[in-house]
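For this view, one protein chain was removed and the others were kept in their places.
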Amino acid sequence: MVYQMLMNGALAGLIYVIMALGFTMIFGIMRIVNFAHGEFYMIGAFVVLLLFGSLGLPFFAAVLAGGVAAAVLGMVLERLLFRRLVHDEMPGMIMSLAVAIILKSLGLITFGPAEHTVPRPFTGTWQAFGAVAPWDRTVVAICALIILAIFYLFLKHSRLGLAMKAVAQDPETASLMGVKSGQIYRAAFGVACLLAGLAGALMAPIYNVGPYMGEMPMLKAFVVVILGGLGSILGAVVGGLLLGLSEAFLSTLLSPLAALIASFAMVLIVVIVRPNGLLGRTAR
Amino acid sequence: MRKTYLAYLIVAALATLPWVVGGRYVFHVATMITIMIPLALSLNLMLKVGQLSLAQAAFMGIGAYGAVLLTMRLDFPPMLSVFAGGLLAAATAAICGPVFLRIKGVYFALLTFAFGQIVNLVFQEWTSLFGGNSGIYGIPKLSVFGMRFSTTQHYYLFGLVFCAVCYVALRLLERSEIGRIFQALKEDETLSRSLGSNALAWRVAAFVGSALIAGIAGGIYGFYIGFLSPDAFTFWLSVDLIVMNVVGGATSVLGPVLGAIFIVPLPEFLREARAFQLLIYGVVLIIFLVLIKDGLVTLFERRKPG
Amino acid sequence: MKNLLDVRGLSKRFGGLTAVSDISFSMKRGEIFGIIGPNGAGKTTLFNVIAGQHKASAGGVTFDERDISGYSSDAIARLGIGRTFQAVTVFKSETVAENLRRANVLRRRHNPLAVRSAAASEDRFRAVASFIGLGDHLDGVAGDLAYGLQKLLGVGMAMLIEPKLLLMDEPAAGLNPSEKREAGTLIRRLRDELGISILLIEHDMPLVMDVCDRILVMSQGAKVALDTPSEIKRDSRVIDAYLGDDYDFA
Partner (left out) sequence: MNIRKLAVQLLVGISLTGLSIAGTLAEPIKIGVIAPLTGAGAQWGMAAAEGVKILAAETNANGGLDIGGEKHQVEVIAYDDKYQAADAVAAYNRLLNIDGAKYVFLVASASTLALKQNLEGDAVLGLTASVTDKAIDEGSNFMYRMLRPPVDYMPPFLDWVRDNVKERRVAIVNPNDETGWSQAQLTERLYKERGFEVLGIELYERAQQDFAPMVTKIQGLNVDIVELGSTSPATAGLIVRQARDLGYPGLFIKVGGTGAEAIVAGAGNEAAEGLVNVIFADRQNEGFRNLATEYEKAVGQQPNEYIVNFYDAANVLVQAIQKAGDADDAAKVAAAINDVLPIKSVQGGDLTLRGAGNREIMAPVYVGIIKGGQVAVVAEVK
C-alpha cells in the first residue's frame, strides 16, 4: 500500500508541478498573481477535446497544439492587458481575475455547461512492487518529466531563459545589462501559459473537460507555490511533489477532508513562519 | 468639492428610488446593495492600511452564522445577535490579526485566502453546528423593540442606516488623526515605526474594525435571506468586494459605495444575457482597470495633487 | 550618573555573513559620539540593531538603564531613541507641516489604545521648524524641497518624539560645504540647547572630528579603535583600516 500511495502521489504531484511552475514564473518575473492560470489549463484541454476527441488528430499533436494555443493567447493577453500592470501587485491580481472570468465564460458559451469526455489514448496498467499504475497517467507523468527537463535546460542554457532568471532576481540590474524587459514578460507569460496549456491538454483524457475544470488545478498551483515560495522554481517542484504525496498519503490513511485541511493548514503555517516558502530565503 | 456633493445627491436620490418605484423586487436588490456596501467598505478599511484582505467573506460568514446560531440555539434577541455576530467576527480578527498582520503585501493576500478557505471548510464540514452544505433554514425575522421586520422594506431601511453609519464612521476616521496615521503607515512603515508608532497594533485595529463591519453585514444578510449555506461566503465574494473597490475607486471612502451601487444590481440588468452575464462582468472590470483606473469616484472628485 | 547607552558585545549575522561582530561601547549623557569606517564596515547595520529594526545575533543593548535587547523598533523609539536615515526618509508627497504633524501624531497615538493626550500645539511645529530652519517652508511639499532641507525635515520629525538619543545616519552626505557647516552647528545645538545625545555615522571627516566627543572606528564589522578625535587621527590602526580609501584626515 505504501508503494501504491507513493505512486499515486508522484503521478498527481508531477502535474501540480507543471501547473505551479508557470504560476510561480509569472509572479517571479512580473509580480502578478495570475488567477487566470487555471483557464489556460482549460484552453489546452478544450483544444485536445476538439482536435483529438472530435477531429481524430494524433493525441500528441493535439497536446502540442493545446499548449501552443494557450501560449499564443497568453502572449496576446500579456501585451494587451498585463504589461501595463507589471510589478503593480494588486491591479495585476485583479486584472488576472477579470481575464479568468472572461475566459471561463467564453468556455461556457462555446462548450456549454456540461462536462465533456475525451477518449483515452492509452489504456491498461502496469505494476511494480505491488503498486498499480494506469498507463494513461504514466504517460502524463513521463511527459511531465520531459517538459520539466526541457524547461530546466531552457532556464539554464538558453539566452532567453537566463535573461528571465536575471529579470526575476533583479529587474533593474537586468535592464541595465540590456535585457529588454518587454520581451521577457511576453516570453515568460507565453512559457507559463504553454506549461498550463500542456498540463490541461495532457489531463484532458484523464479528467473531464468543462468550463470550470481550471479551478481545482489553479487552487493546487496556488497551494504548491505558497509552499515552495512565490517565484521559486525549485520550490514549485518540491512543493508540487510534497502536495501530491501528502494528499495521497493523508486521503488514503485518513480521509480526503483531512488532506484538504492539511494542505490549507500547511499554507497558513508556511506563510506565517516562512513567508518566502519552504525553500525561500528567510531574510527579507 | 462641489462635484462630491453631486455624488452624494445621486446616492441619496438612488437610496429613495425603491420607494418611488415600489415593489419587493426593487427593495430586495436595494437591500442587497445596502448589505454589500458595508462589506466593500470593510475591505476599503484594510486597503487604507495597505493590506489586501481576502478574508472579508469569511468574516461575513462568521458574523452571519454567529448571529443566526445565537438566536436559533441560545434564544438571543435577533437584533442583539446581529451585533454579537459582528463582535464574534471582530474577536476572530483580534485573535488572528497579531499573527496575520506581521505578513505584508501579496503574502498577506495569500494568507487571508487560505484563512477564508479554512473557515469555509469549517462551515461545510462541521455539520452538527453549521448544517453543512445544506445550510441552515427557517431563520426567524429580525425585530427591534418588539417590531418584527416583516417586509423587505424594513431590512432595506435597517441596511440603509447601517450603511450610513459605516460610511460616516470611515469618513470621520479618514479625516481624523487615525486617518493620518493609516496614511503614514501605508506610505512608509519603517519611518512611521522609527517615530514610535506601533504599526502592528494599528493594522490589527483596522483588521478588527473591518471584521466587525463585515460580521454585522453578515448578520443582517443571514436574517434577511433566512437561509445560510457556505456557498454564500466563498472566495468569490471577496473577489466581488475587490471589484467594487476597483470600479468605485479604492482611494476614497465614497468609491466602494459607488462600486457596490454599480456592481450589485448589474446581474439584474443582465438577466437575459445569462451565459454572457459573466462575460460582461469581466469586460466591465477590464474597462475600469484599463480606462477608469481610479474608479467611478474620479468623476466626482478632483485628484489630489501629487 | 549611569551611561545613557551601553552596547555589549553586539553581533549581527545574515546567513553566513557577519555584518557586525562583537561591538561594545558606552555613551554618556550629553555626548556626541561618532562612528566612522569604510563602506561596508557595518555601521548602518549596527544602527539598525540598536534601533530594533534588526534582531541582534548576539550581545545586547542597554538604554537609559533598561535592557532594550529584542525590543521592537517602535518600542525603542518610544523609549527615546530617535533616528534619521541615510537616504532621506520623509513623506514626500505631503507638506512640511503635514510631515511634522504626522510625526507628532504617530508618537502620541502610538497604538489604538494609547491615551489621547492633548494635541501638540501648532506652536510646537513652528518651534521645531524654525529650530531646524524650515520655518519658511511649512507649506512646501516635502518632496519638492532641496535635498539638504529634506534631511533637516527628517531631523525635525525625529525631534518631535522628544528623544534622549538621536541616531543620525550620514546627515551630511550629499550636502554642499556650507550646508555641511550648518549641519555641524545643528548637531551641536541639538545637544547644547535641547540636551539630546547624538550617535552619528558620518563619512565627512572634518565634520566628525569637529563635533564628536569620541569616535568609534569600525572595519569589516569589527571595532578598530575607540577614542577622542585627536587620538583617532594619530592611530595607525585607523589609517590602516582606511588604507586604499582616499580619506582626508586634515
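Should a chain be cited, it is by its letter among A, B and C, assigned in written order, with residues numbered from 1 in that chain.
The rule we apply is simple: a contact is a pair of C-beta atoms (placed from the backbone, for glycine too) under 8 Å apart; a residue touches a chain by one contact, two chains touch by 3 or more.
Small disclaimer: the values here were computed from a predicted structure and weren't measured.
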{"item": "Contacts of the hidden chain among displayed chains", "value": "A, B"}
{"item": "Sole residue of A:Val132, A:Met177 or A:Ala265 that reaches the chain not shown, by the stated touch rule", "value": "A:Val132"}
{"item": "Selected from A:Leu80, A:Leu257 or A:Val273 as touching the chain missing from the view", "value": "A:Leu257"}
{"item": "Selected residue (touches chain absent from view) among A:Ile26, A:Leu77, A:Ile94 or A:Leu108", "value": "A:Leu108"}
{"item": "Absent-chain interface as seen on chain B, which is shown", "value": "7, 10, 13-14, 17, 21-26, 28-29, 32, 124-125, 127, 131-135, 137-138, 152, 221, 225-229, 231-232, 258, 262, 265, 267-269, 271, 274-275, 277-278, 292, 296, 299-300"}
{"item": "Residues in chain A touching the chain absent from view", "value": "1, 4-5, 8, 11-12, 108, 112-117, 119-120, 125, 132, 134, 136-137, 207-208, 210, 212, 215-216, 247-249, 251-252, 255-257, 259-260"}
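Quick note on the criterion: only the chains that are shown with their structure count from here on.
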{"item": "Chain centre separation in whole Å, for chain C relative to chain B (CA means)", "value": "44"}
{"item": "Inter-chain centre distance, chain A versus chain B - centres from mean C-alpha coordinates, in Å", "value": "32"}
{"item": "Chain centre separation (chain A, chain C; CA means) in Å", "value": "49"}
{"item": "Junction residues of chain B, two or more chains touched", "value": "none"}
{"item": "Chain C residues within the chain B interface of the complex", "value": "51, 53, 72-75, 77-78, 82-83, 85, 89-91, 93, 101-103, 105-107, 109-113, 119, 141, 143, 157-158, 160-161"}
{"item": "Partner chain A, residues of chain B touching it in the complex", "value": "52, 99-100, 102-103, 105-107, 109-111, 113-115, 117-118, 121, 125, 239, 242-243, 246, 275-279, 281-283, 285-286, 289-290, 293"}
{"item": "Complex contacts: residues of chain A adjacent to chain B", "value": "27, 31, 33, 81, 84-85, 89-91, 93-95, 97-102, 104-106, 108-109, 222, 226, 230, 257, 260-261, 264-265, 267-268, 271-272, 275"}
